[in-house]
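Yeah, one chain of the complex is gone here, protein chain that is, but the others are all in their spots.
As written, the chain order gives the labels A, B and C, with residue 1 at the start of each chain.
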Amino acid sequence: MVGRTLLQQALPITFGLKAAGWLTAIDAAGARLREAVDAALYVQLGGAAGTLASLGDRGIEVAALLAEELGLRMPVMPWHAQRLVLFEVATPFAGAAMVVGKIARDVTLLAQSEVREASEARAPGWGASSTMPHKHNPVSAVAALGCARRVPNLLATLATSGEQEHERAAGAWHAEWETFADLLRLTGSAAVWTRDLLGGLTIDEGRMRTTLDDAGPMLAAEHLAALLAPVLGRLPALEHVRDAVAVAERTARPLVGVVLEHAPTASALSEMGLDAGALARALDPARHLGSADAWITRALSAHEASRARSGRAP
Amino acid sequence: MVGRTLLQQALPITFGLKAAGWLTAIDAAGARLREAVDAALYVQLGGAAGTLASLGDRGIEVAALLAEELGLRMPVMPWHAQRLVLFEVATPFAGAAMVVGKIARDVTLLAQSEVREASEARAPGWGASSTMPHKHNPVSAVAALGCARRVPNLLATLATSGEQEHERAAGAWHAEWETFADLLRLTGSAAVWTRDLLGGLTIDEGRMRTTLDDAGPMLAAEHLAALLAPVLGRLPALEHVRDAVAVAERTARPLVGVVLEHAPTASALSEMGLDAGALARALDPARHLGSADAWITRALSAHEASRARSGRAP
Amino acid sequence: MVGRTLLQQALPITFGLKAAGWLTAIDAAGARLREAVDAALYVQLGGAAGTLASLGDRGIEVAALLAEELGLRMPVMPWHAQRLVLFEVATPFAGAAMVVGKIARDVTLLAQSEVREASEARAPGWGASSTMPHKHNPVSAVAALGCARRVPNLLATLATSGEQEHERAAGAWHAEWETFADLLRLTGSAAVWTRDLLGGLTIDEGRMRTTLDDAGPMLAAEHLAALLAPVLGRLPALEHVRDAVAVAERTARPLVGVVLEHAPTASALSEMGLDAGALARALDPARHLGSADAWITRALSAHEASRARSGRAP
Partner (left out) sequence: MVGRTLLQQALPITFGLKAAGWLTAIDAAGARLREAVDAALYVQLGGAAGTLASLGDRGIEVAALLAEELGLRMPVMPWHAQRLVLFEVATPFAGAAMVVGKIARDVTLLAQSEVREASEARAPGWGASSTMPHKHNPVSAVAALGCARRVPNLLATLATSGEQEHERAAGAWHAEWETFADLLRLTGSAAVWTRDLLGGLTIDEGRMRTTLDDAGPMLAAEHLAALLAPVLGRLPALEHVRDAVAVAERTARPLVGVVLEHAPTASALSEMGLDAGALARALDPARHLGSADAWITRALSAHEASRARSGRAP
C-alpha cells in the first residue's frame, strides 16, 4: 500500500508494517499498564496527618496488613499529600489513550470515501446515518477518538494537583477524584471501541494496490533517484528527478517516459543498460520496501515475547 | 511541629516526617527519571515512511549501529508516528516537577510571616524586595513554582500529539518540538531552584515548638478522644471532646480545665485516675506521634537502598 | 463539491460555502480580537500591595495619567492578583488559533493525494521534500497546525494561574510570563502561516466536479429519499433507499438503475412520472444545495459590515 507523510502519498509500505506499528504500540502501552498495576498500586493509610497516631505504635503494622488484605503494595511512606503515586498510575492510561487514538485516527483516514482502503464492520443499523442512507460512518473509530481526546487534559489536571499543601491539601486533592475516575473510564471506553474497531476491520487489498498503481510512477521518484545516484551523483540525481516529476505532472505523462527522453537521465539510464521495460520492473513498488518485512518480524517476535511474559496465550 | 490539613492545624507531627515525605518523593521521581533514561531513550531511524527503503536491505543493521553509536536503545519498530515513546520520556520529568512543586509550596507556606517555621537562605540582595526593605521573599521556592506549574499543560500538549496521521503527522509532530524542550528546561530549572532552596533552608525549631505549645491543648483533641474512648466509647468520647472544644474556644479557657469540669468527661478521667497534671502529661504532643519515627526510618533506609542501586555515594 | 461528515462523503455543498464558513469564523475571531484590544487592555499600577501608598494620595491620578500615556484603559481596581484581566486578553487569541487551525486542517485534508481538490502555492524549493522529489507538502497548513495546537494548553496554564494568593502570588504570577508571550507568538505565527496558505491556495474545480460525479448517485441518496417521501412516507422511503444503496454497492450498479427495478421504489417513481432520464436530472447535485448560496450571501454581507465597522477598506 502507499505510505503517507503529511497526508501526502510518499513511498510504498505494506499494511503489515502499519499494523505492526499499531501492535508494537499496543504492546508497549499494555506492558506499561501491567507494570503500573504491579508496581504503582500502593495502599494509603496515614491517618489524619500521616503519623497514624490513633493506632499508637502499631500503625505501620496495620498499614501493612491492610495492604496485604487489599492486594496492594506497602509504600515507604504515606502518600496522602505526595501525588506522584497517583500520577504514576494515571500516566499508563494516558499513554494507552494516545495509542488507541493514533489507531482510530489512521482508520478514519483510511476509511475516507476517497481512500476506502479500510472500513469498519457493518452490522444492521450500525454506522448508518439517520438521514443519509448511503453513509457508512466509522463509528467505533469516532467514538474511540471522542473518548481518547479528553484524556490528556485530565492528566494535566492530575499533574497540576501535585502541588498539595502540607499534610492534606485544600482543593487540589478534591480536584483529583472525579478527574481520575473520568481518566480511567474514558481510556477504558476508548480501548473497547478500538478493540471492536480492529476486530471488525475490513482491509481492501485491491483498493490498496490500485492506489499504489495509480500513484506508482510518482511514488517511485525516491527509488528512481536512488537508482540514478551511482551514475549522476546523489544530489544531481535528485534534482533531475524533481525536474522530471514536474514535467510529468505538467504534461500528465508517465514519469518513466519523461526520464527516458530527458537528456541527462536518459544517458545515465542507457549507461546502466535500463530500457523502458527494465526500468518499469526496477521501479516496481514491491522492490522498494526496504526493511518492512524485517520490522514486522521484529514486531511479531516482540509481541509473542510480551504475551509470554504476561502469561497470556499467544 | 504541628501538622496541617486543609491549612488548619491538625495533629502533631515532626519536621523529620515532613522532610521524609519530600525525600521519598524525590527518590521516587529520581528513580523514574533514571528508568526513563535507561529504558525509554530509543533511536528513531525509519526513513521517510518507516521502511528505510533507501538503505536497501541493510536498514535495520544501520539503525542498530546508529543506536549503538549514540548510546540509545534499538526499538522494536520505528516510532516516528507512534509517540508513546516520547511521552514515556516526558512523564518522569512531569512527575519530578510535581514533586518539587509540592516541596516549594510547603516552603512558601512554612515561610509565611505568620508561620516562620522555615526560611530560605539569605544572601546579600537575594530575596530582597526592591521597595520593601524588610521583606525576605522565598525567591527560590517562588521560582521553582513558577517553572513547575507550567509543566503539566506542556505534558498535555505532548499527550494530545499522540494522534498522528499515518506514517508522519501533519502538525501534531511539529507541535512537539518546542513543547518537549520547554518541558525539560522548566523541570530542570524547577529542580535546580529546589536544590538551592533545600540546600539553604533554615528550620526554626523554637518557633515550631511555640506553635505547637500555643495550639497544644486544641491539637490534643484527637489524643484526648482516644484516651477517653475505652471508658466512654469511641463516638461518645468524640462528641464530648467536640463539646469541650467548643466551650474552650468560646470561653478562651484551656481544654484540660474544661474537660475536668464537664461532668461526663470528668467522671471518666477520674475513673482513669487522671488529674490535671497527669492529663497534661498524657496529652504531651510528643506522646501522640504514632509511627512518625518508624516512617522516617523506612524513608532513610529506602533512600540509602536507592542511592546504592543508582551507584551514588550514600 | 462534495461535503464530508465524519470524513465520509455526505452531501453536495459548494466550495463557496466552505470558504464562507472560514470567512465568518475569521471575522468573528477578528472582531473579538479588536474588542479585546479596545476593551481589555488595562493599565496595572497598584504598588506593592495595591494601595499605591508610596504615591501618597495621588496614586489613582498617577495611574490614570500612566494609562493615558500608554494608551491603555484605566481599571476599576489594580488587577495584580486578579488575573481575569489577562485571561480576557488571551482568550481571543486562543479563539483565533482555533479558527486558523480548522482552516489548516481542512486544507491538509483537501490537499491529500487522494483528494487533490486544493493545494498550496508552489514556489521553488517550497514544500519540496528533501528525499522524495515528487512530494508537494502543504507546508503552510502544517506549520499553522504545529503552532495552533500548542495554544489551548497555554491558555489552560493562564486559567490555572487565576488562583493567586492575596496581594501578589507566589508562583502563579511567574508562571504566566513566558506562557502569555508564547500564546501571542504562536497565535500570530499560526495566523501568518494561514494568511500565506489562503493567499496562495489553488482550488481544482475540475477535480471537485469529478469527485462529485463519481460519488454522485450514492450522494444523492438523501435527495432521492426526500423525493420518494411524499409517496412512500418518510421512514419507508429512507428504508427503501438504504436497501437500494446496499444493492448498488454490492453489485457495483448505478443507484438510479437499482431503484427503477426495485418494486416499491419503481412503482413510486412511476406514480411520480419519473423515468431514468428525469430521475437523473432530478438528482443532479446542483439541485440539492439548499441554502448554500443564501448562507454565502449572508457571510459576505456580514463580512462587509464587519470591515466597515472596523474602518478597513472592504
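Observations on the model:
By definition in this document, a residue touches a chain if its C-beta (ideal position, glycine included) is under 8 Å from a C-beta of that chain, and two chains touch if they have at least 3 such contacts.
Because the structure is a prediction, the values reported are computed rather than measured.
Residue in contact with the omitted chain (choice from A:Gln8, A:Thr157, A:Thr265 or A:Ser306): A:Thr157. Only one of the listed residues, C:Lys135, C:His262 or C:His288, touches the absent chain: C:His288. Considering the full assembly, C:Arg105 is the residue among C:Arg34, C:Arg105 or C:Arg307 that touches the omitted chain.
Within the full complex, the residue among A:Thr91, A:Thr179, A:Thr194 or A:Thr211 touching the omitted chain is A:Thr179.
For subunit C, the list of residues touching the undisplayed chain reads 3-7, 10-13, 17-18, 20-21, 24-25, 27-29, 32, 47-57, 59-60, 75-79, 81-85, 87-88, 91, 94-95, 97-99, 101-102, 104-106, 109, 145, 148-149, 151-153, 155-157, 159-160, 162-170, 222-223, 226, 288-292, 294-295, 298-299, 302. Although one chain is not displayed, subunit A still touches it through residues 47-48, 54, 104-105, 108, 129, 131-132, 138, 141-150, 153-154, 156-157, 160-161, 170-175, 177-179. Although one chain is hidden here, its contacts on subunit B can still be listed: residues 2, 4-11, 108-109, 111-115, 128-129, 131-138, 142, 153, 156, 160, 211, 215, 218-219, 221-222, 225, 238, 241-242, 245, 255.
In the analysis below, only the chains that are shown with their structure count from here on.
With centres set at the average Cα position, the gap from subunit A to subunit C is 26 Å.
Distance between chain centres (mean CA atoms), subunit A to subunit B: 33 Å.
In subunit C, the residues that touch at least two other chains are 108, 129, 131-132, 138, 142, 153, 156, 160.
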